[in-house]
Each structure stands twice: as structure tokens, then as C-alpha cells.
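Every protein chain except one is present and positioned as in the full complex.
The letters A, B and C name the chains in turn, as written, and every chain counts its residues from 1.
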Amino acid sequence: MSIRDLLSPFSAWKNILRDPVTIPDPLNDRPGSDRYRGFHQNDNEKCIGCGTCEAICQNGAIDMLPVDSVATKEGDSGLRPRIDYGRCCWCALCVDVCMTGSLTMSNEYKWVESDPDAFRFTPGVDKKFWDNSELGYKRPEEHRLVSPERIEMREMNVESRIDSFAEIVHGYSIEEAQLEADRCVACGLCIATCPTHMSIPDYINAVREGDYEQGLRLLYETNPFSNVCGRVCTRKCESACASRHEGEPIAIRWLKRHIIDQIPHEKYREIIGDPEPSTGKKVAIIGAGPAGLTAAFDLVRKGHEVIVYEAKAAAGGMTRYGIPEYRLPYDALDRDIETIVSMGVQIVYNTRIGADIPMQQLTQDFDAVLLAIGLQEGRQTRIPNSDHEKVYRAVDLLDKITAGEEFHLPHCAVIIGGGNVAMDIARSIARLQKQQYGQVDVVLTAMEEQQHFMADPDEIKEALEEGIIIQDQCGPQGCEIDQSGKLIGLKTWKVLSIFDSEKRFAPVYDNGDETIHACDTVIEAIGQFSDISLLGDELTEKLEWNRGRIQIDSDGRTSESWLWSAGDCVNGPDVVHAVADGHRVAASIHCYITAD
Amino acid sequence: MADSISGKEKLQACTTLREILEQATEFERTARDFYAELAPKVSKKIRYLLDELVIEEQAHYDLFTDLADKPEVAEQIKLEIMTPPNNKRFSDCIQLPELGDKPDDQSILQYALGREQAAMDQYNSLAESAPEGPIKDVFTFLAQEETEHKNELEKIYYEVVHSGGV
Amino acid sequence: MHELYTKLKQYFPLGELIEQRDNLAFITLKQEQLRPVILHLRDKENYTHLVLLTAVDWLEDNIFQLTYLLSNRANATDIGLRVMISRDSASMESIHDIWPTAATYQRELREMFGIDFPDSPRVNDDFILEGWNDIPPYRRDFDTLKYSEQTFSQRPGRETKDPAEHMKQKLYPDGA
Partner (left out) sequence: MTYQPDRSQYPNKKADGSLDIDLKSGKFLKLWQGPQHPGITGNMSVELTVCGDEVVEGITHVGYLHRGFEKLMERRTFIQCFPIVCRICVPEPDFNEYCYAAAVEELAGIEAPEYANWIRTLILEMGRINSYLMYCGGQAGSFGMGVISQWTTYVRDLMLDRFEELTGARIYHMFILPGGVRDRLPEGFAQRMEETLCEIESTMSDVYNTMYCNAVFKKRSVGVGVIDIDLMDAYGVTGPNARAGGVAKDVRKDQPYLVYPELDFEPILGQDSDIYTRADIRRQDLLQSVDLVRQILAKMPEDGSLMAKIPSVMHWKIPRGETYIRGECSRGEYGYYLVTDGSGYPRRVNVRGPSYTHAMALLERMIVNLNIADVAGLMVSLHTYPPEIER
């Protein structure tokens, strides 16, 4: 024991002169740090109500509830997170996972209230004094709990695909598909946007679990054209995907295709199950496209006898005669059709109603008739000299290519149009040119600016890769013909603007900015219409019409009680819309014919 | 358009506002009757186009009639022509088709567009040749009216022909 | 670690070796081999430190896995000895005489998993739980969510909606 040990402790006395270190007014003098995890903030303009915050909250502190100020619309559930601070542990996983970045935290932690229920509120909706606080925890940019990038789809490269009609997209491997499926937060926002309301999160879950039979079963509940839609769907669902806000949307279309690819076709029938017993009712369907065959599929499953009349030699409608093979191989389409036929649907080919069988006969022989004739005829520009024999309609040429019919392959083609059909014909011609002439010479002109083309951005990108020249903002003015009557080019004027303030068509040209696109062939791909001559004058007169289309009710039924209409001829071109339509009319027809 | 030449001559001969408007009204009436007569002949599918054209021409007819009946018309017209519409000339439509007995929707629209274009050109050139004053104002006004009508038709044309914008 | 495994294998029948890291390996053993292997490792191979003893419930295989993690402080390596025992009237020989501290682990395993260690000191005394009369709670077949729902009351006023269902109700109630 040293003397130091006795004296040293007295050094504590020096503190007698020290100022207190406590904060005198902590409620005001002690804000949370810059990245403090305090009460939540939610930007309701950005929030889409996907509920991922609720899903990740391990305390069960978050409820998703409708709020008055937000309407439910495509891509926004209209729900907003309400937080129970009796359970919240301030871990901020909800902020980290938030798909839009709308949910953040303020640095506010000093809030006193005598009513405990006040600590259960909806940030951003129930106004709080920290709502506009700049400080507090915001997710750092690179801190991502859900991968923002989609798994890249392997495709044929340009060199190997340009002279071939082989399918470009390879499809995901099981590992790739599961990684992509893992990115899905299963919020289900996409379901409302899908015209046929496919149970997307469920079938993506089936991919994740590797339960492909369940996946196929789910697909067939809402879509008997999954081979087709897994390849060429317009995938509106992806535009409603929660992942698109801070990254790329889930590759929903490719995941659908992946399920299809995993199941051997001979097992489809067994997985889907048998139709119900026969009802003795008969339905005639005109047109074996997606709408007609979807309706047929639904109706035979209900036990009705269905006969589909198809004017062409094969079924599929535009999916066969419009969409090129490199996007949708015929065998994939055939698998969908075979499955439908295997359920008992009868298809009568090469039979045109109105010409081969009169419409009246159908009304006599069947309990109901569905008109699903699509949009088979190409619109013409009717610009000067467009009646020249080397001016074609894109749909006619695509039809010839599918049917294997001979036609004069242009050495140099100019396409008019900026939609998917224009891309289809441009890329098909390019392939044939490469095969036969060794080089591609296709110019695509359209009135819109390239970023506003109706065509899928992937199509534009791939078309450019394949050597197709795109001349946007070109309004066609006439076809140029030399003295010998030979087509030598297309004259266009520069388009200054296309739409007026109401988004209606009102093109403005600069007629001083004229271009002659030299070519030996012009192909028009501006629009389509349906040939309704099969109805006959009497029925045409009897039916109610609405601006050039047969008037139908919300079930697709026309003003004649026995006649329904569905698909592109009603909605305009879109495969998955046609499928949705097929279901809708099938349900309505089923109700009608089983009513008594 | 055969009758438009004589129409122009007829109009040039008019000397009062009232006469001009009456003549213009007469043109609208002829057009209205033309569309009304054609309507039952075409497929019911596209009859709506003709029905709409009849309504449009009727509206013009009524407008011009009303104007001719009002004394303060000159002042009104002056006000109207302060804001001339932009002529969005949609040139793939100026080729006038021969309208047979069974025209399709595109032909009907092209015909109607061509007709409006012709009328517009005609009133414009009359306005140019007329001396400053109320007559010139009326022609300018009529040209404007036809331009607006044509612009509206062009929108319909696009919506019909570029169906679904494929 | 492989070297040690080969060496051990000369004396004892051993199950598979899993080399998790350079300094961590797991060896599966028969129940009756545990004591001799532990004694060998402790006395001959310098694995003198019992890091932990715990159980894993493989309910679907009707097996409890007991993991005895031993550490060699000299060369800083660890060996996990894995013993699979039947879940039915699960019982295992006590090692409290080798490491007195093992008695605490064994008492916890008795309480939380229902694994008996006969002769382990105070093995049947309550450890953490008091007056527990349900199945041992760390067993996989004990449902914590169900227990908490039955035992605790929920705060009133909580409700939530599924986004997809809500959208269906609002946007396409008839399903089409």
C-alpha cells in the first residue's frame, strides 16, 4: 500500500469546479443526427402502395390501407403504409427495400402525445411537423436489397440472326430464371394491368420454387396462349411493375416463357385436366386467332361443342400470319393450338364464312356465334401513285412469307410506318435480302420521332442492329415513278409536329424539307382494318355500330342476342387483349346458352 | 371539283356581305345534301362518318345563315379573324378519289378533306383578291372556318386509317 | 484438418468430414464415439476449449443434431463434432465431467429441446423458463406464432389490405 494510493483518489475533487455536461434543454437543443432513423416520411406522389415495406417489416408494424387522397389506378394500388410505432423498431428495412424510394425517415425522435393511438399513423397522409425534414435516414444509392437490374436474356447475335428466321431469344436457364424471379417482390400490382389478369406473382413464385407444373396450371387458368404470350406479349404488366421505378421491371414475359419451356408438351393436357361433361350446346366461332381460340378453349372446358371456322389453312390468326418466325416460331404457336384442339375444339380450315358457308346457316345450326375475325386487311396511304404495283401492304407480304408464297423480293425497300408491323416487315425483308442478295437495303420511314414510335423499343434496337435504316419524322407525300412507269422512290416531307395540344392527330410539315427515298418497292404498314363483308348486308344493317366497329356491351355481345364479337376487330391489335376478350365472351356465351 | 370553279365565279359576282354568305350557305347545303344522300348507300359500319359530316355541314349552314341575318356581323367577323387557325395540311389526303356507290371510310374522308381543302383554297384566294374592307374580312373568315373543319377531319382520318397505330 | 481427420480415423470410426474453412471442420460421429473422440482431442490434440454445445432439430428426419464445438487454442482451429440422435425420447451421455461448463449447456438443451443428459448436475432444474408446460419451445414443432396469438392479445384497430386484391376490388371487381 503506497502513500500514492491514499492520496490519488482525492484528485476527484478537481471536478468541483467543472461545469455540468448535461444538455439543459434536450427537447430543443438535441436534434437527431443527420442520418438518424426517426419518424417516417412518405412521398405519396412517388409511393405506389406495393406493400413491400409491409412484407419486409419483421415487427408486423406496417399495414397497407386505402387513403382518401389517392385513387387506385394502374401501377398504384391506392394503398399507403400506416405504421404502428408501438411495434416499429426503427430498423429502416422498409426504407431500404422501398421500391420507389418514397419512404424515408426524418431525424425527428422527440414527439410527445398523450394518446397512444396517435402513434399509429400514415406518413405523408397524416400531416406531421417533420414531413418536410431534409435530414434523417435516406437509403444510400448503392445500398440495394433488391437487385435493380434484370437478368440479361441471351440472344442470337446480329451476325448469326440476320440471314435466318430462327428464334432470336434463347430463353432463360433455370438458374437465370430463378434469379430473375427472386427480384419480384410479389406485390401483385401487375395483375390489374394485365388484360387477362394473369396471376403473375404466383407463377413467378412457381419459377422460384421450381414447381413448373403448378406454373403451367396457373398460366392456363387465364391464358391458353402462353407459348405466344411468353414470346410476343405486349407485356403491359411490366409497365406496372414495382421494380421499374428504381430499376428495370421484372422480365415477366420471359419468366412466363420459361415455365412453358420447362414442361414437355405432351404433359400439358394432363396438367390442365379434362373438360366438364358435355352440355349438348353448340357454339360457332369465326376466326381461329387468339380471341376465338381462347373463347373456344374456355367453352369446351365447360362441356360445350365448339366449331371454329378459319378462312386460312392454319390457325393462329395474326400470331401466325403477322408475327415473323424469328419472334414467334411456328412450333411454339402450334403447341398452344394443339393443346386447345386436344381439349376438343374443332377447327374447320380453309372455310370462309360468307363465301363458303353463309352466316345464316351458323345462326341456325348453333346456339351462339362469336365473331373474332381480327384485323386482316392493311390500310393504304392512298398518296399519289400509291396504287403502283410495287406498293404493298405489310400484312399482305407477311402473310405471303408465312404461307411460303412467292413474291418479288425488293432489292431496296422503303417501309411506311413506325409500329411493330413495320418492324416485322422491315426485319423480315432484311433477312430475305441477306439470304438472297447478300445485303440488307431497307429504309423505314415514319412520321413520329424515333423515341415515340409505337413499336417496342427492343424491336427498334434490333432492327437498327440488323442494318435497317430508320428515317423518322418523314411524312409520305407520294410515290415517285419514272417515265417508264417504274417505281423509283418515296417522297416525304419533314414532319415538324404530329399531335395537337389535345394529343389528336394534326401533323405540321416543312414542305421545303423534302426527301426522295430511292427504292424499288414501297411497303405500307400504317394500320389495319377488318373485312366485315361476311356479315352480309342484312345483318350489317341489323347490327348496331359504333364508329366503324360493331357495337358491343361490356361482355362483348352485339345488339343481336346470339352474336358476340371479340379480339382485334373490337379492340385493335394486341394478343393478350384478345385472349382477355376471349375469356370475357366465353363467360358471357356460357351464361347465355346455359340460362334455360 | 367541278362545281367549285363555278362556285368561285358565283362568289366573285357577289357584292354584299349578305350575298356572299348566302352563296357560301348554299355550298354548305349542297354538301350536306350530298352526304345525306350517300349515307344510306354505304355500309352501316361507316355510315357514322357521313352522319357526322351531315351534322358538320349543317352546323356551318346554320352558322352562315345566322351571320347573314345579323346586322353586327361585320364586327363579329373582324374579331374572329384576329386568330387565324394554322393550316395543318395533311397532304396524303389531297388526292380526290372518285366516290363510287360503295365508297369505303377512307375514301369518304379523303373526299370530304379534299372538299374542305378546295373550299379553303377558294375562300383564301377570294380574300386575297378582294379589296380591304368587310368583303375581304368575310372571305378570310370563311377560309378560316373551312380550315378548322379540315383540321378536324384530318384527326378523324388518322384515327380511322392508322387504326390502333400499328 | 484433413490430416487430423485421417489420424483420428485410425482410432475411431468416423462419419463424413466437412471442411468449412481452413480453421473449422465438422465431423459426424456415432453417439457412442463421442466421449472417446472428445477425450482424445482434448488430451492428445490440444482441443481443450469447449466453445459451445447446442442442438439442431431436423424434425423431418426425426433427428436431433448435437454439435460440440471444440477449439484448439494453440493452433486456433475448431472442430465441430456432430452427433445425430433420435428425437424419440432423446437422450445423450453427459460430458460435464470433461468440461464442468457443459452442465449449463446440457441443462438448457434439456429445457429447450427436451434432450435428456442423465447424471448431468441439476439437469432437470428450470433454467430460463419457469413453469413451462408446453412442448420444449426450441423444437421445430413448437409454433411460436400460434403460441403468441393464443397468449397475447392484439392491439385493436389493426387491419391491412393486399394490394392485388384491393386493386381487383377497385378496378375489375367482376374479374374481367
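In the analysis below, contacts are C-beta pairs under 8 Å (C-beta built on N, C-alpha and C of every residue); 3 or more make two chains touch, one makes a residue touch a chain.
Not measured: the values here are computed from a predicted model.
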Q: Determine which of the presented chains are touched by the chain that is not presented, and list them.
A: A, C
**Q.** Among C:9, C:30, C:73 or C:155, residue touching the chain not depicted
**A.** C:73
Q | Option from A:43, A:74, A:131 or A:182 whose C-beta touches the chain left out | A | A:182
Q: May I ask you to list the residues on chain C that touch the chain which is not drawn?
A: 18, 20-21, 23-24, 26, 48-52, 54-57, 65, 67, 69, 73, 76, 78, 80, 99-101, 103-104, 126-130, 137-138, 140, 142, 144-145
Q) For chain A, which residues lie in contact with the unshown chain of the complex? A) 1, 4-6, 8-9, 11-12, 15, 21, 32-37, 52, 55-56, 58, 89-93, 96-97, 137, 140, 142-147, 179, 181-186, 208
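What we mean here is this: only the chains that are shown with their structure count from here on.
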Q: Count the C-beta pairs in contact for every pair of chains, then give the pair with the highest total.
A: A-B
Q) Just how far, in Å, is the C-alpha centre of chain C from the one of chain B? A) 90
Q | Where chain A touches two or more other chains at once, by residue number | A | none
**Q.** chain B-facing residues of chain A, complex
**A.** 375, 379-384, 417, 419-422, 454, 475-478, 493, 500, 504-509, 511, 525-529, 532, 540-541, 543, 545-550, 568, 572-574
Q. Which chain B residues qualify as touching chain A in the complex?
A. 43-49, 86, 88-93, 95, 97, 105-106, 110, 151, 154-155, 157-166
Q) What part of chain C is in contact with chain A in the complex they form? A) 155, 157-168, 170-172, 175-176
